[in-house]
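First the structure, in the form of structure tokens, and then the observations on it.
What you see is the complex with one protein chain gone and the rest in place.
Letters A and B mark the chains as written, and numbering starts fresh at 1 in each.
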Amino acid sequence: MFHFGVDYYPEHWPEERWATDAQLMQAAGVNTVRLAEFAWSFLEPEAGDFDFDWLDRAIEILHAHGIQVILGTPTASAPPWVMAMFPDSYKVNENGQRRTYGNRCEFCPTHAGYRERGRLVTRAMAEHYADNPAVIGWQIDNELNGRCYCPNCRAAFQNWLRERYGTLETLNAAWGTIFWSHVYTEWSQIPVPVETGGVPNPGLDLDFRRFMSDTFVHFQQEQVDILRQVCPMQFITHNFMGFNFDQIDYFKLAQPLDVVTWDNYPRTGWRLEKEVNHAYVALGHDTMRGLKRQPFWLMEEQSGSGGWQTVGINPRPGEMRLWTYQAIAHGADAMIYFRWRTARYGTEQYWHGVLYHHGQPGRRYDELKAIGGELQRAGEKILGAENRNPVAMILSYDTRWAFQGQQNHVDFHYPALFTSYYKALHNRNIGVDIVPSDADLSRYRLVIAPALYILPQETADNLRPFVQNGGMLITTARSAV
Amino acid sequence: MFHFGVDYYPEHWPEERWATDAQLMQAAGVNTVRLAEFAWSFLEPEAGDFDFDWLDRAIEILHAHGIQVILGTPTASAPPWVMAMFPDSYKVNENGQRRTYGNRCEFCPTHAGYRERGRLVTRAMAEHYADNPAVIGWQIDNELNGRCYCPNCRAAFQNWLRERYGTLETLNAAWGTIFWSHVYTEWSQIPVPVETGGVPNPGLDLDFRRFMSDTFVHFQQEQVDILRQVCPMQFITHNFMGFNFDQIDYFKLAQPLDVVTWDNYPRTGWRLEKEVNHAYVALGHDTMRGLKRQPFWLMEEQSGSGGWQTVGINPRPGEMRLWTYQAIAHGADAMIYFRWRTARYGTEQYWHGVLYHHGQPGRRYDELKAIGGELQRAGEKILGAENRNPVAMILSYDTRWAFQGQQNHVDFHYPALFTSYYKALHNRNIGVDIVPSDADLSRYRLVIAPALYILPQETADNLRPFVQNGGMLITTARSAV
Partner (left out) sequence: MFHFGVDYYPEHWPEERWATDAQLMQAAGVNTVRLAEFAWSFLEPEAGDFDFDWLDRAIEILHAHGIQVILGTPTASAPPWVMAMFPDSYKVNENGQRRTYGNRCEFCPTHAGYRERGRLVTRAMAEHYADNPAVIGWQIDNELNGRCYCPNCRAAFQNWLRERYGTLETLNAAWGTIFWSHVYTEWSQIPVPVETGGVPNPGLDLDFRRFMSDTFVHFQQEQVDILRQVCPMQFITHNFMGFNFDQIDYFKLAQPLDVVTWDNYPRTGWRLEKEVNHAYVALGHDTMRGLKRQPFWLMEEQSGSGGWQTVGINPRPGEMRLWTYQAIAHGADAMIYFRWRTARYGTEQYWHGVLYHHGQPGRRYDELKAIGGELQRAGEKILGAENRNPVAMILSYDTRWAFQGQQNHVDFHYPALFTSYYKALHNRNIGVDIVPSDADLSRYRLVIAPALYILPQETADNLRPFVQNGGMLITTARSAV
């Protein structure tokens, strides 16, 4: 089945409305919705006091209309009571300030108490829905991101380093700490690269970025472990954020998941750009397909103007359809649109959905319905299609992070260099796979590895036979520095 | 009597000079001065140790030269000993940092200790000057402004919300806290919208702005109550800051006062603009007249270049006279110029007055004297003149604050929209009243209500009969959102 649907928040609306919503969805061809990834307040109003009744009823109504459900674990935004329980569970920003309540993703990813609350709510949901026939899969958290510089993360970083280097002698040698007399004689002396520390040692800086990425991979793994154990029949995913997001090694984050899904907003429009950058959207799709080298899903596809404090640009007539087929052409096996209906409150009260605030079907609903009809006819043929491309581009998060610490040249940006190569191929209709540096390259005629700043021996060992066997390798200045 | 005068700081100069100052003032037609609004250090050098002798002597000299006195309560700038008494009485900025000593207006407006010291010095002054025949009125504090995000203000905000909403259920529903699981289960969980909290819930953000405005209105009321009780024969005012200042609901702040006065600096000139924006100055006057829909005073009218770290532009020859008659044409019943003589020290050592640092009469003194002569002849006829205008513009602080939280569009600014309508009328010599949304509109032919973003039922009920009776109402996009 080609999954086609919307992100839906029944908890934002009176229960009387739910049946109407389900009917409208069904009429548009919707067969899948994502639910509950921000509903922790309703799922667990107070510590340990779980309430799944409302969600059961919502799922039942949807199921009765032929709609399957993906459930989000709600750890991306904690209720006030969770954060009040652990005042030191707020992230500390790079500028040294501890975050406070009021938005989302405020939590420190190494905080034991927060993680335990996250495991508890995940397990409770998992146990409740493991056998629900409508529930087909899980999304863990939501758009994992951020870096934390709190004392807890500093201690965790020191432990991570101890595992990586074994001894301080090895670490001091690797980082060259004799420069400026930074030789560490106790693990506890090692700082995190906050702004108050000034421009840091580049080795320390790169390792901290690796550590934080690993921390989020580990945070996700805790929930993966619970879900694998409790709900073995349901798939597990996380909604990624395309090419541009660079704080987590997406190859590692994708590894334990069944499928990669992502959130695509071609017209977020904060700066009200007139034109959509189609090559850039395509690069997002290809990156997502490359994470597991298999088809991916759209978990949030734009269906209205974005908006927090300002309102973005409404997708032009036909753009939802355009974006849908672009995604499919690049390997998408499912299309879930964000969001069903525009909320009337909250920070995202101007983030528009398929329906306006008023809830009546309009132009964007009609477009959804048209697409839904087409995909009902064509969907099965699309599933599992393989993209066979002659070109691979090597994406290295290590390199990306090293350049974040040391830009090398004021006009140099690794993502921009990467994108410029990609765009040249895209504009000539040459298909590209985005692959990690240890990928099997034998199937490609051309491999492009822009500025492989961090080039470990294993990568060199992977590139050498490719070239020896006649492959063409393009790389650039600032490689293997 | 048309009050004509200057803001005077005898405490900045040797006592031997005072008589010379008074003679020069009298010769220029000065009949009123404002004194003491920043003299707390001299009025109460140590806690409870009041010293009014110097001020008595200054007032006596002025009175002997036919000059009446308005006294400022000195709470806008506290001596070091006050702040040292209450280390937690410093404001906390939006970025979470607590202010420290060194400028003015550093105090948290909800701090019980600071407020008590303010009441004590106010009462001591009031009791001392209640029967002084030279003292005709009081200015409370000085240009009230600021927002504080300290723990004390957070608790006060929570109490303010409890009064407004009664129950957390009502508050959660009004703010839509189910979005991102912000459902509050204890009043103490509710945060203040500091930067570390990220983009806040728009309901919370708007309510915090309302709360802070109410807090300053309440702060002023404490002093009003003392003065009403102790000095029933003297009037009470506060010096407002025109149209541009937007942190306090000026309609509410004006309500308990006898008269609105304001501080007008057409050529503050921080950016050294070549041209004075006359329409903008006029909007300031009309806004001030609208606060109580009655004539207002100028408490500080520019008489020299402004200057903190940089020096602004000197009023061009004739501009003081031009600005004076502009103010009178818009409803001013008194003109007090800031300041008599340029100080030789302090943060404002380059904020020039009628006299230069050297104290000799010069060009600006001659201009003051010429205006003084004209107003001595014409003054009585001006007093109480009523501005009858065919157009009203509705100014809504609620709307202004909501747009501060959510700008809606990157190029949209409510004050700029408001000003553009005003300017079009001003440039066609069409008189405008600036009124609150509950004003009596029956006398107007045209009412302009730009972008009434927050449009409560009562406002709609006020607008409907106006239109039904043939009035013309102009409003714009983003109304009643």
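Observations on the model:
By our rule, a residue touches a chain if its C-beta (ideal position, glycine included) is under 8 Å from a C-beta of that chain, and two chains touch if they have at least 3 such contacts.
Quick caveat, the model's predicted, so the values are computed rather than measured.
Summary of contacts with the chain left out: across B:Thr347, B:Ser420 or B:Thr476, the touching residue is B:Thr347. Check B:Arg34, B:Arg99 or B:Arg478 against the missing chain and you find that the one touching it is B:Arg99. Which of A:Gln23, A:Asn159, A:Thr196 or A:Gln360 touches the hidden chain is settled by the complete complex: it is A:Thr196.
For subunit B, the residues touching the absent chain in the complete assembly are 11-12, 38-42, 45-46, 74, 77-81, 83-84, 93, 97-104, 106, 270-272, 308-311, 343-350. Seen from subunit A, the chain kept out of the figure touches residues 95-96, 175-186, 188-191, 193-194, 196-204, 405-410, 412.
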